[in-house]
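Only one protein chain is missing; all other protein chains are in place.
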Amino acid sequence: MIVKLSLPASPSALSAVLAALARQGYETKRVELPFGTFAVGLGDGAGDTVSVGAMEGVVWARKGSERAVLAALESAPAGTEVSLGAFTIGGETLAVMAGPCSVEDRDQIQTCARFVAAYGATALRGGAFKPRTSPYSFQGLGHEALEMLADAGRATGLPVVTEVMEPCEVESMAPLTDCFQVGARSMQNFPLLREVGRAGKPVLLKRGPSATVKEFILAAEYILLEGNPNVILCERGIRTFETSTRNTLDLNAVPVLKAQTHLPVMVDPSHGTGRRDAVIPMARAAVAAGADGLMVEVHPDPARALSDGDQSLTLAQFRTLVEEIRPVAQAVGRKVAAPHLPSFGEIKPQGRRRGTGWGLGE
Amino acid sequence: MIVKLSLPASPSALSAVLAALARQGYETKRVELPFGTFAVGLGDGAGDTVSVGAMEGVVWARKGSERAVLAALESAPAGTEVSLGAFTIGGETLAVMAGPCSVEDRDQIQTCARFVAAYGATALRGGAFKPRTSPYSFQGLGHEALEMLADAGRATGLPVVTEVMEPCEVESMAPLTDCFQVGARSMQNFPLLREVGRAGKPVLLKRGPSATVKEFILAAEYILLEGNPNVILCERGIRTFETSTRNTLDLNAVPVLKAQTHLPVMVDPSHGTGRRDAVIPMARAAVAAGADGLMVEVHPDPARALSDGDQSLTLAQFRTLVEEIRPVAQAVGRKVAAPHLPSFGEIKPQGRRRGTGWGLGE
Amino acid sequence: MIVKLSLPASPSALSAVLAALARQGYETKRVELPFGTFAVGLGDGAGDTVSVGAMEGVVWARKGSERAVLAALESAPAGTEVSLGAFTIGGETLAVMAGPCSVEDRDQIQTCARFVAAYGATALRGGAFKPRTSPYSFQGLGHEALEMLADAGRATGLPVVTEVMEPCEVESMAPLTDCFQVGARSMQNFPLLREVGRAGKPVLLKRGPSATVKEFILAAEYILLEGNPNVILCERGIRTFETSTRNTLDLNAVPVLKAQTHLPVMVDPSHGTGRRDAVIPMARAAVAAGADGLMVEVHPDPARALSDGDQSLTLAQFRTLVEEIRPVAQAVGRKVAAPHLPSFGEIKPQGRRRGTGWGLGE
Partner (left out) sequence: MIVKLSLPASPSALSAVLAALARQGYETKRVELPFGTFAVGLGDGAGDTVSVGAMEGVVWARKGSERAVLAALESAPAGTEVSLGAFTIGGETLAVMAGPCSVEDRDQIQTCARFVAAYGATALRGGAFKPRTSPYSFQGLGHEALEMLADAGRATGLPVVTEVMEPCEVESMAPLTDCFQVGARSMQNFPLLREVGRAGKPVLLKRGPSATVKEFILAAEYILLEGNPNVILCERGIRTFETSTRNTLDLNAVPVLKAQTHLPVMVDPSHGTGRRDAVIPMARAAVAAGADGLMVEVHPDPARALSDGDQSLTLAQFRTLVEEIRPVAQAVGRKVAAPHLPSFGEIKPQGRRRGTGWGLGE
């Protein structure tokens, strides 16, 4: 059962409600969110919402077993904006999170960071811990990569986003990331959802490949229930029979999520399609559908990427992407962050891959 | 085997190639298309493309059993435009085919026709023969509806599009329609594909709910093989596990089809989502993804529609749709047909439903 | 609306009910089935089941728009058995329909027929008109194949089953087949369903690759509504994300269909899996799940088959299949038809492929 308290919630009213929930057999929890104070009864209780609903200081009491309440649009009809670095996700400016699938070395992530910052990215993404289908595939550079990513973020002023795979890693990763990504395969890793909920930082929650919209929102509910309102939903493709794309990017989820939840909704056309030639068209489409932002994989040299090379944009293609989504954003009343180009003269890639086309090639 | 002949194809060279195909065990066929003359060997033959490729007047010879050739982009790299009424599908102006799921009576279709014509539609759609999951559901008014639809088309200057379900109906329907729609459930009704191919008129081919992109293009190949180049592909949602939408509109198919075929690609967000609140966002997204047009269901009074009411737009919503796709179209270098409003004063609905909100109400 | 009349249905009561349905706005139809006489109102009527339910001679009146009524288990709780040749499908003896995907020549079908008859088949299947994804693939030998198939059936005493693709072919095919197969791609070819319904012969209705169980039963309802009770449902695999099998044979449909309909349920493990090595295990599983029969593809020389060679059993494998399903059938209270071996000495294949392993080789 979830009970919303009137504002300001008096401590005595809250205590009384929690006690009533406990008497009904629930495990109780108090949740403070920007849009309200809630008393929550977890597990298998009597479910008497009538008597609780009539208690002092109670706005409403609902059973919540089958659908989300805290993440539902009704709980915050004006929508939630999540602050990340200098930008706010869910506002007028589109979030553009760009960077390589995996952080591979210092040059690669610095090159990427400077380039995407120069052309309108609002955050830098990069994988340090990579969940891979095969144990023989490259699994990321781990903590070393986190440091490189954080450095690249500092150098460019971009907040960084990276995936966390285990609850016990949350604490050690927190100082090195501005936003935790919960990957598609972890969408229903409930211990992990609780842990990133407790951490309080923004969480980019990716939709599982076979998750319904309803399950997706309930996964977000796990995070909100820990008192963390900073959840960003990210559609990244579902698994269907179609094989011409790696996944089937389900843009329908954008309007559906917008109709059902107050959380910002982003779209990842890179994983969603798995084909470089479809990324830009689907990025335009996502913006037109009403998405609050995009997450795209960009690599200075996709052909040599250690993971997801087929779907990564080159630097030049990223610039094209931003140029192409700008007018679409305007057409739907949004905008792309202003590019800030001054330091771009310095970003010529250096080091072992110098001759291999890093930079603007393709 | 498919053999492309050089232009102009000499009758003797063509005859020689057809004879060679026959000797290899194929059933032979000559296909004339705007982008070339082809000699085709059907069925199970020897597959010796080398000797045929070396014959006089032959550009190339390919086995074609597993993939499309005539519909493939390589056969007409500049793309195909299909003329329909005053417009050309696949050109700068977006095709907007609008109208009710089913033609229900004269007033309904006339009201719809005048309204959608006034606000930028380029064709009028309406069902006369309706494939319905249940035999107890309304199955369309049949030939009577075709007449009403044709009348409404004439009254507004809009070409009409309607579904044909049986090969033997093609001939009798031809005088009453400008474009045959082959519905999703008929995408692999091969006798029907051949028959609409022979009819020569434009064919709007809808993707089957479990058809891959490859199968979709091969279905188009059946039509082209009858010498009919006027095929318009229409993505309308695939069947997945997700239940928050009626189907999963697969916009990824737009860039993928554009990369693989020369045919125009339209999108039907009405069937694709099955939810009125998702139709406009997904229409914008389709245009942004590069679609050549939209097919949308519009009904003067969706709550009373005999079929598909949940996904039909009101007249006012259709106007909003056009207004919202216009700037998106411009953002991707396309445009919406100019509205032509003069006669709109006359379209006040009349007859039995007068008091029930027909017209602009939502 | 569907109205069941009490037995014997008096002509005057029936007329009165039909008149009442007409007054409510329905198109009316009288349906005689072994389990009852029904008055049916089609399309969009007033739906007043109360007044009709109270009329003389009426057992019950139900709206039927969203679910099947005539095919529902409640309409014939004892189940329906369909006679085909010397056997009854749905009784104790399992139906085993075996034969090649396509009839390719006289030797092939005669060899197959004699062999499968000798080892326990109860019907001979073979394709004359083949729906093929690609127009360049072998499409069947057509009427010539029908004659060969009918001859092979006569020679072995087996009834024959073959696919019909067009409504207008039903009449001409009827004298040459004992059972019409409606293929998976035609499951919702409603004009075809009506036409095979009218023909009255047994119909093997295959489940569409993306059809729900509910839609499958409603497709059967179209046939029953024409007064034809001889419908055999056949699960043959649905389309899912899994690619290790051609389709995902959905055996769950067997108990689910048995719980919802009175019609016999068969299973096609050949199309359902597309892998020869999975056909026998899944055939055993189908029998254990409660299926009333199996349809399997058998070819004297699968490596040279013109269609579906990968999933066809050799003659020897067919014998193994029957040997392996026999004890499973007994375990669930069913049995396999007795083999009748006398003429088997004559079936040594002759003709062009003599040296290529026809017969018992694998």
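Letters A, B and C name the chains as they come in the text, with residue numbers starting at 1 for each one.
Methods note: a contact is a pair of C-beta atoms (placed from the backbone, for glycine too) under 8 Å apart; a residue touches a chain by one contact, two chains touch by 3 or more.
Note that the coordinates shown come from a computational prediction; the quantities given were computed from them, not determined experimentally.
*Asks:* Given the contact rule set out at the top, which of the displayed chains would the hidden chain touch in the full complex?
*Replies:* Listed by label, the shown chains it touches are A, B, C.
*Asks:* Give the residue, chosen from A:Ser6, A:Ser210 or A:Gln330, that touches the chain omitted from the document.
*Replies:* A:Ser210
*Asks:* Based on the whole complex, identify which of C:Ala46, C:Val59, C:Ala288 or C:Ala316 touches the chain you can't see.
*Replies:* Per the contact definition at the top, the residue touching the missing chain is C:Ala288.
*Asks:* Can you work out which residue in C:Ala16, C:Ala46 or C:Val256 touches the chain that's missing from view?
*Replies:* Only one of C:Ala16, C:Ala46 or C:Val256 touches the chain omitted from view, namely C:Val256.
*Asks:* For chain A, enumerate the residues touching the unshown chain of the complex.
*Replies:* Its contact residues with the unshown chain are 1-2, 40, 42-44, 63-68, 131-139, 165-168, 185-186, 188-191, 208-210, 215, 218, 221-222, 225, 239, 306.
*Asks:* Mind pulling the chain C residues that touch the left-out chain?
*Replies:* 210, 212-214, 238, 240-245, 248-256, 258-259, 272-273, 275, 277-278, 281-282, 284-290, 324, 327-328, 330-332
*Asks:* Could you list which residues of chain B touch the chain missing from the display?
*Replies:* 239-241, 243
Keep this in mind: only the chains that are shown with their structure count from here on.
*Asks:* With chain centres defined as C-alpha means, what is the inter-centre distance between chain A and chain C in Å?
*Replies:* 50
*Asks:* Take the average of all CA coordinates in chain A, do the same for chain B, and state the distance between these two points in whole angstrom.
*Replies:* 38
*Asks:* Where the centres are mean C-alpha positions, what is the separation of chain B from chain C, in Å?
*Replies:* Roughly 33 Å, centre to centre.
*Asks:* Mind pulling the chain B residues that touch 2 or more other chains?
*Replies:* 210
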